[in-house]
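Missing here: one protein chain of the complex. Every other protein chain is in place.
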Amino acid sequence: MENNNLNKINNGEVAVAQEDTRKRGFFTRIIDGFYNFMDKTYNKVIVYGILIAFVLTLPLWASNYILQVAWNAMFYMLLGLGCNIIVGFTGMIDLGFAAKFAVGAYTSGILVHTFGWNFWLTLPIVVLVGMLAAVLIGGPALRLRSDYLAIVTLGFGEIVRIVARNLEITGSASGLSGIKRPYIFGVQLTRIWMWYYLFIVLVIIFVIASNRVKDSRFGRGLAYVREDEDAARAMGVNVVKYKMWAFIVGTVMGAVAGAFYVMQMAAVSPNSFQFTQSSNILLSVVLGGMGKVPGVMAGAAFFSIFPEIFREIGEYRMLFFGIALVLVMIFRPQGLWPDRRRR
Amino acid sequence: MALMEVKDLTMLFGGITAVNHLDFEVAEGSITALIGPNGAGKTATFNCLTGFYVPTSGEILFEGESLVNVPPHKITDRGIIRTFQNVRLFNNLTVMDNVMSGCHSISKKFVGSALLRTPSERREEAEIKRIAEEALDYIGILDLKDEIAKNLPYGTQRRVEWARAIASKPKLLLLDEPAAGLNRQEKGELVELINRFRDELGMTVFLIEHDMGMVMKVAEKIIVINFGTKISEGTPKEVQDDPLVVEAYLGKEEEEEAV
Partner (left out) sequence: MFSTGEIIIQQIVNGLILGCFYALISLGYTMVYGIVRLLNFAHGDIYMVGAFAGFFVFGALAAVTGTGWLSIILAMIAAMFLCGVLGFLIQRFAYRPLLDAPRLSLLITAIGVSLILQNAVMILTNGEFKFFNHSVNPRAGITFGNLTITWIQIVLLGITAILLISLTWFVTKTIWGKAMRAISMDRPTCRLMGINVNTIIGITFFIGSALAAVAGVMACVYYGNVHYFMGYIMGMKAFTAAVIGGIGSIPGAMLGGLLLGLLEAGGTQVLGSSWKDVFAFGILILMLIFKPTGLLGKTEVERM
């Protein structure tokens, strides 16, 4: 079949849409350069090698404060990755992700502290409770339009926080504290560097899970739902079912992260689950680049470290943050992490 | 028995009767078209056939089984695939991902196999990829498979939609105004493709279309509706000569002749 247009495109006579090239501004060209640099295997090995060495040896030369910050960043990465499944992959809006980590944190915390369970045994329960919570919230809400879903998740976030604040079993306003740290292979996890390594393992697990989802039929289905629900339906995707499972997977990830969090902190209180928390998690997903796993991780790391770095500006920092947010949304809504250029 | 039978189909929206007791059949292996002036009810009928609307009354039978109340995502399981009038591709995904969506109902792998990355999941993914590449090759755009859909020119996007539609080799292909926005050469290619879908891939094709010229060239049987009611049915020649059809399109004839 004659295909003149196609030949012209392939011969470079007709450009495949100018938008692509025009939007590649200064910042993106730097990243392009970075990707080109990384294309060569030799360079890749060296850069990754240095990064891995850096990350693995951190406890040897960094102070406990830095380790705490790093651990915190990783915790946010876990939350971001969980939220990413719901918001980044599937395109839903979740304004109450903090509630999910609350659910995991309190479940584990109560079981260990009040009932004396072994932490590791609480994990399957945490997964089950997470699934249950997802079904309860998501069941009715996921059929609603995206705006309504936003409201419902927001409402649930607040409800979970207020209920936690008022019930005795969750320790009321002061929460639970003095929780005994768990043991692994006979060693009690008391030092921050132990948690640092444990969380590296968790991050790796979460990243692998995310990538597996992304590259599977399930993940493709989620992307179809995100891009165009009706077209997805027409191609055989049961939109409600896919949304539900994305919600379940994301919630379980958040809950599990919460369970580990509570064990490191040896405490949990309702103050950790305010709307600001949910909003930070959401922002790290959106600003990091919806669905892009490395972008989300970078975003999460940024949001957890941000308060530390900008401590000197003090009270102005949230103001600048708000301004930055508005500017980014107007000028670069697809997130700050650039797209991989077609190789 | 015809592949698809539409019986007494009626669709009401509040006070508006979009489809009015419509009856027609689509024979297996045929190329049938539903035409009518703007607002005649073609799209409403189409949406009923594809599960996007639930008809107020009437019946739609596909291979003898009812399609009414079947949600859109289950219609593909029956072997029916539709396209959209305004090319609804998954804009930020690659051409390859788009066409793979056409094969979505071939596999049933879900969350568990995704997280565990079972060998059968990997196998089915590879199979879907292979089938998608076949479809892309058939349409002639295999070398564009890694392009992002929204960056492509309109005509090429249409091709991607066709590749997506035929990938799973459906029994019935439902095309929603496939010629919209195409230039003369592209329309000619479309007519050729539709014939190839039927001759080489064994599909039955049903389309709704507004472009009379193109329809006359490609369809074997034409059903004409206006105000939701069937006003004529027959071969292109029969329909062209039907005074009722001429009257419905009065004034638009000159425009169509230019194609």
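Every chain is named by a letter (A and B) in the order it is written, and numbering of its residues begins at 1.
Assume a contact is a pair of C-beta atoms (placed from the backbone, for glycine too) under 8 Å apart; a residue touches a chain by one contact, two chains touch by 3 or more.
As the structure is a prediction and not an experimental result, all values here were calculated from the model.
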Touch criterion as defined above, residue of A:L67, A:V127, A:V152 or A:L176 at the omitted chain: A:V152
Residue in contact with the excluded chain [from A:M131, A:V163 or A:A266]: A:V163
Residue touching the undisplayed chain, where the options are B:N20, B:N47, B:T76 or B:S113: B:N47
Residues belonging to chain A that touch the chain removed from view: 87, 91, 93, 140-141, 144-148, 150-152, 154-156, 158-159, 162-163, 165-166, 230, 275, 279, 282-283, 286, 315-316, 318-319, 321-326, 329-330, 333
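Here is the rule we use: only the chains that are shown with their structure count from here on.
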For chain A paired with chain B, centre-to-centre distance based on mean C-alpha positions, whole Å: 39
Residue ranges of chain A in contact with chain B within the complex: 1, 3, 5-6, 9-10, 16-17, 19-20, 209, 212-213, 215-221, 223-224, 227-228, 230-239, 245, 248-249, 342
Of chain B, residues touching chain A in the complex: 50-52, 71-77, 81-82, 84, 88-93, 97, 100-102, 104-105, 107, 109-111, 113-115, 117, 121, 124-125, 128, 140-141, 143-144, 146-148, 150-153, 155-156, 164, 189, 192
